[in-house]
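Mind having a look at this structure? Questions to follow.
A single protein chain has been removed from this complex, and every other one stays in its place.
Entry: chain A
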Amino acid sequence: MHNLGFALDGAWRVLLAGLVLGAGLPVLFALGIRSLAWGAGEASVDASGVTAGTKRPLGTVLGYLLFAIVVAGVLLGLTFIVASGFGNKISFEHIYPTIVPK
């Protein structure tokens, strides 16, 4: 049963990549949303009426920064789809992704 070995070998790689990209990016996205919410501040209601929350620019900036990382991850995915359509693949040997022929 060589196939079982090959399959399990492939499976843990897919699981690892899936966890890093498939769970990691949404987590960053969620953190981004949390930062934005924090940056917008919390409104409070008391006897004198509604008080708008204090804005925290750091949170807003951090939030958009995290979104940018997520967008970069999505672009990497897009590049991969387009590149493999044209018979290329993405190589990570220089750490940053480069497109090389398959």
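Going forward, a contact is a pair of C-beta atoms (placed from the backbone, for glycine too) under 8 Å apart; a residue touches a chain by one contact, two chains touch by 3 or more; residues count from 1.
Operating definition for what follows: contacts and distances are computed from a predicted model.
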### Message
According to UniProt, what is the chain that's been left out of this complex called? Choose from "Circadian clock protein KaiB", "Ferrous iron transport protein A", "Tat (Twin-arginine translocation) pathway signal sequence" or "Phosphate transporter".
### Response
"Phosphate transporter"
### Sole contact to the chain not displayed, among A:Leu31, A:Ile69 or A:Ile99
A:Leu31
## Note on the structure
Given A:Ala68, A:Val82 or A:Val100, the correct residue touching the omitted chain is A:Val82
### Message
Need a quick check: the contact residues on chain A for the chain that isn't drawn.
### Response
2-4, 6-8, 10-11, 13-15, 17-23, 25-27, 29-34, 36-37, 40, 70, 74, 77-78, 80-82, 84-87, 89-90, 102
